[in-house]
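Every protein chain of the complex appears in place save one, which is left out.
A and B are the chain letters, set down in written order, and residue numbers restart from 1 in every chain.
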Amino acid sequence: MDEKMNITIVYIDDDEKMKNDAFLDDIETEVDGIEYFEKPSEGLTYIKDHIDQNIVVILDWKFNSSSLQGEDILKDIAEISTLVPVIVFTGARIDAVEASKMFKGHAFSCVAKDATTEELVEAIKNAYDRIQNDIRSVMEKWILKQGDEKRSKPYMRSGDKVYTLNDILEAIRKQDEFGKETTRRILSLATELFTNNMREK
Amino acid sequence: MENDNTSILHFKFDVSTFRLLGRELITDRITALFELVKNCYDANAENVQLTFENLNPLSPSSRIIIEDDGLGMTFEDIRDKWMVIGTSSKRRSRTSPSPYNRVVAGKKGVGRFAVDKLGAKLIMKTKKKDSLVWNCLETDWTKYSEEEERQLSLDFEEHPEQQKLFTDIDNRYWTELGEKGIQGTRLEISSLNDVWLEKDVIRAYKELSKIVKPTLDIQYPFNIQFHVPEYKEYDGKVVESIVLAKATLSYILKYRYDEAEEKYYQEYLDEEKGALSVKEKPAEIFGPIGFTIYYYDQEGKKNFTKEERIDGIKVYRDGIIATPFAEYKSSRDEQKDLFGIDKRRWSGFFEKLSTRDILGWVDIKDELNPKIKDSTNRQDFVDNKEWTVLKEFVISQIHQIELYLKHKKETKKKENAEKLKKTDKEIDEIKQKIKRIKSNTILASPEVESELDDLASRLETIKENVSASSKDYEQMEKDIKQQENIMFSLVSLQSYAGQISHILRISIGVIKRSAEFVAKWVPLGKNQDKSVKHAHRVFDEMNNLSKAMNFMLSYAEDDSTFEYFSVKEAITELFEERYKYLFEEEGIHTEYVVEDDFELLYNMKAFQDMFGNLIDNSVKALRNILDKRIRCTAYKEDDNFVVLFSDNGPGIPEEKRDRIFDVFYTTTADLGGAGLGLYIVRTRLKSINGTISLEPNEFKPTGATFKIVIPLIH
Partner (left out) sequence: MKLNAVVIADDVAENIGELCVMLKNSTNQMLEQFQQARNDGVEVDHFTYCHDTINKHNLSEKVSPVNANGFLCCWYGHGSDTSFNMNGERIVTTTDNHYVFSNAVIYTFSCMNGGTLADVLIDNNVRAFVGYSGNANCPYGIDNVTCDIAMSFVSSLLSGKNINNAVEDLKLSYEDAMFNEELEPFQRSWFQENRDGLVIKGNGGLTINDLLVV
């Protein structure tokens, strides 16, 4: 059996019976925790409050009575952080239109509701890998490790702008221009280190 | 050898040309008038005053005056357009100058000759807004015909130079002072050709009402007003759109502001017992609105041309069309049915009105109805509560009209049925009379008797025919009803089919994963409790699936199982036979009272299944209750059959109440609740125009009460 993944699953689905679905029972022991939300707004609040933890979201796509649909919730999650992998879990027909909505909205992957537990767990594992290995997550983690005090001090000057590590964290999560640029810079450094362009002294 | 004696020749117009022009194009004076008014429309006029003076008998003071407030003409316009034969300036642009952008109504360049059809003399005065003078032109067709006369008496061969041409006749032009800011054209026609009787004026009025369109654009109206001192009924009358005038039914609902109470009241239509009346209630959350609605039956529709379409309800905000996105689409189908009028036709196809039957508009104001907003993509209104409720209001109003029409139709049917019966009776009475005549020895004679016999036998035939017709009529009604039911069943199926794949995928997923869990952990001897839970889950979900399947299959069954059955018997059978043992086993005390009865045309088993669903739900809900009770009462109330179904279980929590009829919703999941029951019940009821709703619970302190309402058929 694989070692535990330190992630919290946040499962948002308005169909109450899914609360007891077998796949949740199955992965219970392999993750840090599972949080189930029938109301999307509550799920979003949880994600916002726990953004510094590793979260993998499993998101239903069609909501019956809520005015928020999967598409909207996906957008809201991306606004908190694009680094949270969202697995869309849907019983609806996945056609090109719906699929494009999912991926435009930065969904990580999509699983049909008639999937086996194995398939679901695989999707979750992939999401976990992404959290572990994506350079942005790595950057995020490094910053989170620096401690509150250091993170709120000025860290970097560029032109006439000053950035703290928290600013950089947010930028990386939002993947705005500066966030993208910083990511590119780190990748560039990593590439050079990797190919060891260092000249002999 | 070349001939260097060349010259150029031109066509000339003989003076009698004026007869050729126009007169052939415009065959009568009503058409002439029509064309002239169309010109006013094309000149962006908003008001046209049409005056008829001294029409009968004719005199030098007989006049027709057409006066408009349109764009007017400059001297150059007169010289280069009005006075030039065959100009197509109107045709170069098919719409009038903005912002009116009216689709041009008038025919190619014939306006000026139309005048001749009405009278011999024309004085035209026209002015553009920023001009200081009125441009005036006098055309006297008598001069042309005089010249014509004169030429007839001439000897052309002798005096060719005295021949005047059409183009040589003078038309006097002058200017008169005017005010800046005023614009328009005034045509004063005198030396009228014909007497105008009242019926001629009426005809003119009718024709002109075809120009006035129902308000396509309230901001740029077009009003024609008649001034006819001699025919009082039409004096001062404003021409009303024929389209609106010919509506079979028309209603204009307004709102008012109550100063004392400081609130708005809204007029609305209410159908009650076959009468449609306008009532008043406090304005709804979307704010007070004006609502105009016209209904056209087959007859009424005949007055429409292809260009003018009956096409549903539009929305105007502060007088300007607010639904441009719903307008002017090339294909009918592309036009948006904002209110979903046509969508409802899926339930009760034969009774519902479509966008081809009604025309109307909702008048909203920015300050009174702020929540009705355009969405950012400008293709719809923002989908908020206010818009939803407004749509419901509009639909409910249309529905009132539908109910009214339905009632009328049924009354008619009843009357026809009555008539047939009466005819039957009358025939019998006639037969009796014949018998009496025959037995009256005074009148009897062999000839008379044989005539009477003949009559009697013919009557017999007629009576048989009437009987047969009656029966046919009844049968036809039944057939129609059945067709309707089938139609709806099919459509229910259609919409259900859409849901089914969703249901399937979810159910199958649940079953798969739960089975997977059991298969994985039981051999390992771990997760005992959970495995049991999931085994149950598999079982329950399979039940769900099979219910869903059966529901679908029931529609695929042979439709001849639609029959008339007694509702009382159906319900009684459920309680006294089918569920009797279950109730005993579960220790449920049942009470059912079916006060009235009626015959329902439906599939009896499907009907019973509905109640079966409710019973199943209640049985589950009562699991943990000590003193279990189920109560079912049924009775007639007005035109409906009402069933109240209650249990004294825990009831349904507040926050779940609007979701209990959703597909797959269940509060008893842990008890193996199917989650399909109420959805099926509601859908089945819809197909017979019935409803189910949750009512305040009869049993105290807790319980659930459902109210089923089925409309009666005669």
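The rule we apply is simple: contacts are C-beta pairs under 8 Å (C-beta built on N, C-alpha and C of every residue); 3 or more make two chains touch, one makes a residue touch a chain.
Predicted model, so just to flag it, every value in this text is computed and none were measured.
Asks: For the chain that's been dropped from view, list the shown partners it touches.
Replies: Computed over the complete complex, the missing chain touches A.
Asks: With the missing chain put back, one of A:5, A:44 or A:168 would touch it. Which one?
Replies: A:168
Asks: Applying the definition given at the start, please give the residues of chain A touching the unseen chain.
Replies: 139, 142, 153-160, 162, 168, 182, 185-186, 188-189, 192-193, 197-199, 201
Everything that follows uses one rule, which is that only the chains that are shown with their structure count from here on.
Asks: Per the contact definition, I'd like the list of chain B residues that touch chain A in the complex.
Replies: Against chain A, the touching part of chain B is residues 501-506, 508-510, 512-514, 516-517, 520, 527, 530, 533-534, 537, 658-659, 662, 664-666, 669-670, 675.
Asks: Which residues of chain A touch chain B in their complex?
Replies: 15-18, 20-23, 25-26, 62, 64-65, 91-93, 112-118, 120
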